[in-house]
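With one protein chain removed, the remaining protein chains of the complex are shown where they sit.
Entry: chain A
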Amino acid sequence: MKKELRHIDLIDKYLLGHLNPEEGKEVQRLLAEDPEFSKEFEVFKQIYKGVELQAEDKLRRKLTHLYQEYQQEQKKKAKGVYRRLIVYGGAIAASIIVGTALYIFTRQDPQSPIGDDTLPTTVDADTLKNETKDTLFLPKKNTELVEQDKTTQKDTFKLDVDNDEVQLAFSNAKTLSTEAVLKVPYPSGMLTYTFDGKKLSLFGDPRISGLQIKLGKNSNGLYFLEYRGNLYSLDVTRTKKELNQIARPYDFKTVLEEELEIEIHSLFTNAKPSQDLIVKVASGASLKNEYYFTEQNGKKVLFVDSNMDIDKMKVVAISKEEGDAYYLIHNTTLYQIEAHTAQMTPLKELDFTANTETRMLMERPSFASKVYPLSFPE
């Protein structure tokens, strides 16, 4: 036991370049004289390589993930800044206008009867309600300023008022059928499968790529699937079955002249009609292509203002821990829907290959995968 650990220590130092000259000599001697040590040396050399490769892979994946997060944060930030700009910009514009108006106003003929009355309220330039009133009392030649003032206010504080207006416009909106409003849980990574001896269908995680999969067949003609470094046995089954892991060491050999068809199902196979979302479409109302969320009778409602063909529309909510992610599919086009957007927002077209989430919504063609002979040593 002691000797074994001592040897591991020497090999470790050698491989990491930490040996002192004395230990160096000892390693040379052991390599020359002790076949057992040489054997261990070889094994650890491979193990270290393996650790490095796998740690590097892991770090790369991690960085890719962090970059995606970073991009999303930047997007959110940009929006935040934009919004703030509008609000501050609006407020500043409003106060300048009111200020100018006041200036001009106070320069007016002091005998003007309206001016005397309203002046005290005009001082309260912070509350926008008052502003509107104030500007209305301005003499005629300032109407231009008044107009401008109104528009800035409207842009900035459109939320409630506008929604009401839009809802009126939506009074003739059609409701998307419940089968077209779907809810899907984010894949947990638990796989199920069906297998008929020729075609293997995998359900539960559409993120799988063909590269992560390797098929094996043992001497008894039974099929196996290697996925994420684990081996699973495959039974012929028509009903979806969970993968059964084989925890024995195994070994693939050179490829066989045999292929199986593999089908990886998109997220839609697990979709159910959504219970908590209603989608209304004002088709033909405008060519705007905009949307927003609201609530009606305690249910979440997504209004889409667009000329899309309602029969070709589908809305998917992918439920995740951090909240649902929404997508709208019309025909073969994908649109991203930002959750909780209460303002009219233009529909953003998105490529199905844009990110892991959207790729999960893609229907993928099945592909052929080679089968390797598999043996279980020992």
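In this section, a contact is a pair of C-beta atoms (placed from the backbone, for glycine too) under 8 Å apart; a residue touches a chain by one contact, two chains touch by 3 or more; residues count from 1.
Rule of thumb we're sticking to: contacts and distances are computed from a predicted model.
Chemist: Name the absent chain as its UniProt record does, using one of the following: "ATP synthase subunit b", "Iron-sulfur cluster-binding protein", "Phosphate-import permease protein PhnE" or "Sigma-70 family RNA polymerase sigma factor".
Modeler: Going by its UniProt entry, the chain not pictured is "Sigma-70 family RNA polymerase sigma factor".
Chemist: Looking beyond the chains shown, say which of A:53, A:190, A:222 or A:354 touches the absent one.
Modeler: Of the listed residues, the one touching the omitted chain is A:53.
Chemist: Which of these, A:249, A:273 or A:323, touches the one chain of the complex that we don't see?
Modeler: Touching the chain that is not displayed is residue A:249.
Chemist: Quick one: say which of A:63, A:190, A:222 or A:236 touches the chain that got left out.
Modeler: Hidden-chain contact among the options goes to A:63.
Chemist: Determine and list the chain A residues touching the chain excluded from the picture.
Modeler: Touch with the absent chain occurs at residues 4-5, 8-9, 12, 15-16, 39-40, 42-44, 46-56, 58-60, 62-64, 66-67, 69-70, 226, 229-230, 249, 251-252, 254-255, 372, 377-378.
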